[in-house]
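Heads up, one of the protein chains got dropped from this complex, but the rest are sitting where they should.
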Amino acid sequence: MDSALILQARNLTKRYGANIIFQDISLDVQKGETIVIIGPSGTGKSTLLRCLNLLTHVDSGQIFLEGEEITAPGINEDRVRQQIGMVFQNFLLFNHLTALDNVMLGLTKVRKLPKPQAHEKAMHELARVGLADRAGHYPGQLSGGQQQRVAIARALAMDPKVMLFDEPTSALDPELIGEVLGVMAQLARENMTMLVVTHEMGFAREVADRIVFMEKGHIVEQGAPDDLFERPQHARTREFLWKITELYGKKEKK
Amino acid sequence: MKRFWLWLSLVLVVSLLLTACGGAGGSRLDAIKKAGVIKVGTSADYPPFEFVDASGNTTGFDVELMNEIGKRLGVKVEWVDMPFDSLIAGVQEGKIDAAIAAFNYSEDRDKVVDFSEVYYTSEDAFTVVESSSLAINDPASDILNLKIGVQTGTTQDDWLTALVDEGKLPAGNLSRYDRVDQIALDLKNGRIEVMMSDAVPAEALARQLGGLKVIYKGVLSSGPMNIVLPEGDAELAKAINEVLAQLKAEGFIDRLAVKYFAE
Partner (left out) sequence: MLTDFFLYIAQGTAVTIGVTLVALPFGLAVGLLLALLYNYGGRWVSRAAGLYSLLMRGVPPVVLLFILYFILSGRLINLSPFWAGSLSLGLVSSAYQMEILRGALAAVGAGQMTAARAIGLTRLQAIRFVILPQAIRLAIPPWSNEASIVLKDSSLVYALGVPEILRRAQQLSATTGQPFLAFGAAALIYFALVFLTNRALDSLAERTKLPTQPV
């Protein structure tokens, strides 16, 4: 096995009743790699991310984290989730806690760090996303972009091996998208392993090491950004890229 | 209040079934003497039989009588104030050892509890507002067109309900109340035309509130009053009856009646 292989998905299938969400998905993620998953809505991208950190369970297939099968029966799922960070479309900060306490909760309750150490670590992570001066603010007092950066800090505090981003900017006003993408780009430069589901093609093109195009529960094609954007192999990929560029352009004109 | 009564009956039926399954015990008399306390239930809102005086003590004809009975049995009376409706259930379920609250013997009650010998005989009364020109000679026919108020669960209630069941008294004419002073108030307010109750409290109310008069007195629904005792406890009944006989012979009860009922 390649020593740089950190996350491996083999023949994953997920159904809800008779509905197949995705089928026979296999994906290898190298350490330090940034993968952007693109594709039309309802293609199973978000569900795939949720399956990767066991928030939802696949119906068949296997997932390995650093060679250990995390889909094996009897695995401690809480321990697995602790090692895979997740950032959600609608931030999902704990509304009753300050930014600092949001970041500290996992450190004190899951990693059982003593308060002073947890505090120091949490402040470090908030500084990393540029929000050290907002530590005492409640989510209700922060802008959407700031909330999402706190959410990123909360996930980073657990020192995850992989970070999953589920459309992290879709719920944001256009002027707030940049600050979140900035933090993510910086993480990529620091060689954090990242899987990002997004419609931000600019980000995908500049930051991703690899683009994965998913449609109707399948991976249609994947490759380096330049290859995929300039020379897509499949007609469906071309069609999607054309549509999303047009949409993106319209948004810009407004 | 009717619904309350219905629910209570339901509870009693269930409790009867449970009692049937439960074991039988000996006489409560031993337990009472051992504890030195007899728990007696009453409903202290029925002057002059039982009420709370200005200093907050439970007193009245029944209360003083029972205290004397306790004294002669060598035990202290612990008074438990309950709604009149709860008293029979309380005795039946052993929550209290006896109940005294101007109870009259009735066959229905006799099925679930026992009665002491008669300690006093009461009359029924019909009361109206002073300005009323109503006259009642033969109650069973004269009251049939009147709007009449009665206290729930009393013998007067039974007597009137029987008239309703026989189809003589329209059900809409009969109003049931929790307490007798509420009836007197509604009488004064003109919501009902006549109140049926025990004669003694009727006269007391008429004196206290003013503006009311008793237009008929006679033994109709009730009459003799008894202490309510647990079903089948002959020993306890015997002990209390013996004391009652003494008190009657000594004229104690007559003196008590003068104290509480004399005009």
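For reference, chains read A and B in written order, and residue numbers begin at 1 within each chain.
Quick note on the criterion: contacts are C-beta pairs under 8 Å (C-beta built on N, C-alpha and C of every residue); 3 or more make two chains touch, one makes a residue touch a chain.
Note that the structure is a prediction, hence the values are computed from the model and not measured.
A.B. asks: Just to verify: which one of A:His96, A:Arg189 or A:His234 makes contact with the chain not shown?
C.D. replies: A:His96
A.B. asks: Using the definition of touch stated at the top, determine which of A:Gly106, A:Pro168, A:Gly217 or A:Pro232 touches the missing chain.
C.D. replies: In the complete complex, the chain left out is touched by residue A:Gly106.
A.B. asks: Extract the touching residues of chain B with respect to the undisplayed chain.
C.D. replies: 3-4, 7-8, 10-11, 14-15, 18, 22, 41, 44-47, 51-56, 80-83, 85-86, 89-90, 92-95, 179-182, 184-185, 205, 208-209
A.B. asks: Go through chain A and note every residue touching the omitted chain.
C.D. replies: Touch with the absent chain occurs at residues 53, 55, 78-79, 81-82, 85-86, 88, 90, 92-96, 105-106, 109-110, 137-138, 140-143, 151, 154-155, 158.
Keep this in mind: only the chains that are shown with their structure count from here on.
A.B. asks: Determine the centre-to-centre distance between chain A and chain B, using the mean Cα coordinates as centres, and give it in whole Å.
C.D. replies: A distance of 79 Å separates the two centres.
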